[in-house]
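Yeah, one chain of the complex is gone here, protein chain that is, but the others are all in their spots.
And then chain A:
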């Protein structure tokens, strides 16, 4: 009986693996994708990068311009994540199992958050492009909407996780909703909430580059511009500055997390 049970499980796992392999081969043959060709082109790409994709003295003349755009992008990322966090906290409190006011509002709040979260930031950028045109505002809204969806979900789960017991205790003392939120839920979860906001800022900076290409603003736009002008040296400087700023921001947010916890 026992060996039969294990045998069944093995067959089942084997079946899933087989399906996955078939899917991969099917998709590859339909798109004429060849793994061998893919790997064999890597050395060529490296050679090209080494030959073209590095900053030269000329491109450094454009540095002030790049840095100004980089600053704009960083600030937009931080602003969108932090403003989204405020809205997300309200929606998370309404949507969380432990702090919900009633089932209808909770479901509504979850539904809104899910819609915003499941649509990718690049889709938002394209949609908003129609309404706001090519400007930093479009980028800001795209990042804001995507951050809002993600943070609401993350906050909701954090509150669900840490809050249930203390919320019950404070409800038992007769405390009202606002007292419970500010005296128990927020103190319990604040470090995790801030951690999520920091993560969102990092994610936004990465996404801002792509959003910038789409919406014609910020650092993404500059990169696109140089790249299309085939000024690869300047484009590489843009990439370098993005990488450096991401590393820097990550260091800062790690430091903040350490101090806070």
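Keep in mind that, in the parts below, a contact is a pair of C-beta atoms (placed from the backbone, for glycine too) under 8 Å apart; a residue touches a chain by one contact, two chains touch by 3 or more; residues count from 1.
As a convention for this text, contacts and distances are computed from a predicted model.
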| item | value |
| --- | --- |
| Per UniProt record, name of the chain withheld from view ["Phosphonate transport system ATP-binding protein", "LD-carboxypeptidase", "Multisubunit sodium/proton antiporter, MrpB subunit" or "Ger(X)C family spore germination protein"] | "Phosphonate transport system ATP-binding protein" |
| Sole residue of A:106, A:142 or A:188 that reaches the chain not shown, by the stated touch rule | A:188 |
| Contact partner of the left-out chain, one of A:57, A:172 or A:259 | A:172 |
| Residues of chain A (touch criterion as defined above) contacting the omitted chain | 165-166, 168-184, 187-188, 190-191 |
